[in-house]
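Structure below; questions to follow.
With one protein chain removed, the remaining protein chains of the complex are shown where they sit.
To keep things simple, chains are lettered A, B and C as they appear, and every chain counts its residues starting from 1.
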Amino acid sequence: MLSVGVAGALGKMGVEVVSAVSGDPDLELVAVIDPSAVEGREHPACGLGVLGSLDPVDPSTVDVLVDFTVADSAVGNIHWALDNGVHAVVGTTGIPADELERIAARAAGASSNVLIAPNFAIGAVVMMKLARAAAPSFDQCEIIELHHRGKKDAPSGTALATAMAIEEAADLPEPPESQSREVAGARGGRLGPVGIHSIRLDGFVASQEVIFGARGQTLSIRHDTTDRSCFMPGVLLAVKKVGELRGLTIGLDDLL
Amino acid sequence: MLSVGVAGALGKMGVEVVSAVSGDPDLELVAVIDPSAVEGREHPACGLGVLGSLDPVDPSTVDVLVDFTVADSAVGNIHWALDNGVHAVVGTTGIPADELERIAARAAGASSNVLIAPNFAIGAVVMMKLARAAAPSFDQCEIIELHHRGKKDAPSGTALATAMAIEEAADLPEPPESQSREVAGARGGRLGPVGIHSIRLDGFVASQEVIFGARGQTLSIRHDTTDRSCFMPGVLLAVKKVGELRGLTIGLDDLL
Amino acid sequence: MLSVGVAGALGKMGVEVVSAVSGDPDLELVAVIDPSAVEGREHPACGLGVLGSLDPVDPSTVDVLVDFTVADSAVGNIHWALDNGVHAVVGTTGIPADELERIAARAAGASSNVLIAPNFAIGAVVMMKLARAAAPSFDQCEIIELHHRGKKDAPSGTALATAMAIEEAADLPEPPESQSREVAGARGGRLGPVGIHSIRLDGFVASQEVIFGARGQTLSIRHDTTDRSCFMPGVLLAVKKVGELRGLTIGLDDLL
Partner (left out) sequence: MLSVGVAGALGKMGVEVVSAVSGDPDLELVAVIDPSAVEGREHPACGLGVLGSLDPVDPSTVDVLVDFTVADSAVGNIHWALDNGVHAVVGTTGIPADELERIAARAAGASSNVLIAPNFAIGAVVMMKLARAAAPSFDQCEIIELHHRGKKDAPSGTALATAMAIEEAADLPEPPESQSREVAGARGGRLGPVGIHSIRLDGFVASQEVIFGARGQTLSIRHDTTDRSCFMPGVLLAVKKVGELRGLTIGLDDLL
């Protein structure tokens, strides 16, 4: 039985994590932390009182700390975990590269491990793995990513990461330039040889299709998410496996 | 039994048309014309000798002239048809607007009719019709068009025509601007409120997907072509129905 | 300003309806009713106390009654509405045919109207409308419907209704029989000439694709839902328009 603390427990993802950890027979939820905690108020998804910080937490009672906060808090929480022999599973994005390097250096010799993943949807991780596996058999690739209108950035981080992974996995030739562009305002971009197209329509949560082309055939790999609950199996897997990793690990690939 | 002449009979589309007309029990192929005709050489898809021009053709033996040539020739051929009481079915693209106006004016009072269509794939015509019918029920729309790498222009003419048709059919609000665009080189464009994305990958012949978005749902209309033979039912339908139209008709919509 | 009552206000759909009506500036929520009401307890999505039945409701204060209950209750509620000159918008399914006939007869001469719809997702209604519009241009059609594993029946009611609508709209020939079937256990069925395929995989909420085939081309119409909120625009539209209908109306088609 692993004991788990959750930082950012009142955020959208945090509430889902608290609920998922509570419902897993192999895990015990021992602490929920959120800066917006109100003294004496219970967490809506479990019976525990919400703590305003990690200070009152006894590290010896926590095996794994899950962090879905903001970059600044996450960095502090990770160092608290490394100081105290607690494993950390982090879904917070935007941690600066130099902080990541510092974390990697400290984690290398530490008695506990750190896993940071930008996307805990197992299907998204598998999609990228499959795209890398398929790339050497084709020499043409484009990506369509489809998100709701509320998403402000384009292309998506996952699309850019996928394009980079494909470029590393295969040496695709540059596509021919289109000769005329009568219309301005396309949303998307091109990363090396890989064209990216960004659809923004309500009704999509987060979808991506990677299409490889060849004479007379196409191969597509598509991931669709319909609910935030899709991230929980990846979080739970990470919590259970982080102890077997070493140092700092980025992404879920090594766990699948 | 309608008697049919085919101009441009040795081009890719012309050969298909000759073959389709020959195989239709309700049509009789009476003349095949192509400027690259070689004296005494038979057409590969029928037993007839190929004529170098319309000059030797007796108009009274032709009910319908099908034209898949180039814009200049097509204009001349259409006037020949109107002069002689022959109906014309034209798949040639790029006829200038002023020539179209002149044709419309002459055809208005003529004893024969002219049908000009940019796309004889019935599915493409239906796709546009459905997109117009769906548009008033949604306020978000984007188009993905997918063609082989040999296609030089982007967005496709059909995508632009579809976006214009949607804009006419519904008063869609402008989409929110994406805040960051980290990557240049997107292929596609935006026509009013409708984003267009142009995929260029071998393996596609000519495909288009129109996606409408709304809270919690999406509706897609997609047309895929896998073979040039898909245009023939539209050509044959036009040949059989052109006599019932009046004056100049653009597109197949009125026939479906 | 229309005043609205909601029966079944504590069910999953009911809570969504209460929330949607409350948030609509053109509607005023005046009564929420649910058999599981607890004396003195407020509705979670609005400030109103929940009534255990329609008895204490003054009909003169209600323009439209929305009903998402169970078949038995719905029938009683509809008759209450017709008795009292209140319009009824009903999303409850499973009302027996003989009850529907009785309702139709009474509504024909009544001063208020009844709208019963099996599916308030506007996209689903549009999908069926487009399928009917496309059918006469093709002579081959199959339907793929995709739902989560929790859905017990197959094919889905919407798929069967779509197949019937297509059969009515076009005279499709019977498809050729497959010569060998090595494997048993297919999920789906065939309604006249239209094959239906039922996918049951978690990750889908409710999706359906209608595919028309022809030589060298296919045309697909696909509706995907990702969230129950997709039904609310249809409910609000029905509430606002039910007064303009006459008698009993089945389905949203006439409102789009």
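The criterion applied here is as follows: a residue touches a chain if its C-beta (ideal position, glycine included) is under 8 Å from a C-beta of that chain, and two chains touch if they have at least 3 such contacts.
Keep in mind that this is a model prediction, so the values were computed, not measured.
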Report summary line: Touching the hidden chain, out of C:16, C:34, C:67 or C:142, is C:142
Query - Which residue of B:114, B:205 or B:219 touches the chain not shown here - result: B:205
**Report entry** Contact residue for the chain not shown (choose from A:35, A:157 or A:233)
**Finding:** A:233
Query raised in the report: For subunit C, which residues reach the chain that was dropped from this view?
Result: 140-142, 144, 146, 148-149, 152-155, 160, 175-176, 178-191, 195-204, 211-218
**Report entry** Sites on subunit A contacted by the missing partner chain, in the whole complex
**Finding:** 121-127, 129-130, 133-134, 136-138, 212, 214-233, 256
Query raised in the report: What residues on subunit B make contact with the chain left out of this view?
Result: 203-205, 224-227, 230
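As a working rule, only the chains that are shown with their structure count from here on.
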Query - Furthest chain, CA centroid comparison against subunit B - result: A
Query raised in the report: Taking each chain's centre as the average of its Cα atoms, which is closest to the average over all protein Cα atoms shown?
Result: C
Requested in this report: Determine the centre-to-centre distance between subunit B and subunit C, using the mean Cα coordinates as centres, and give it in whole Å.
Outcome: 39
**Report entry** Centre-of-Cα separation between subunit C and subunit A, whole angstrom
**Finding:** 37
Query raised in the report: Roughly how far is subunit A from subunit B, going centre to centre by Cα mean, in whole Å?
Result: 47
Query raised in the report: Taking each residue of subunit B in turn, which ones touch at least two of the other chains?
Result: 212, 214-218
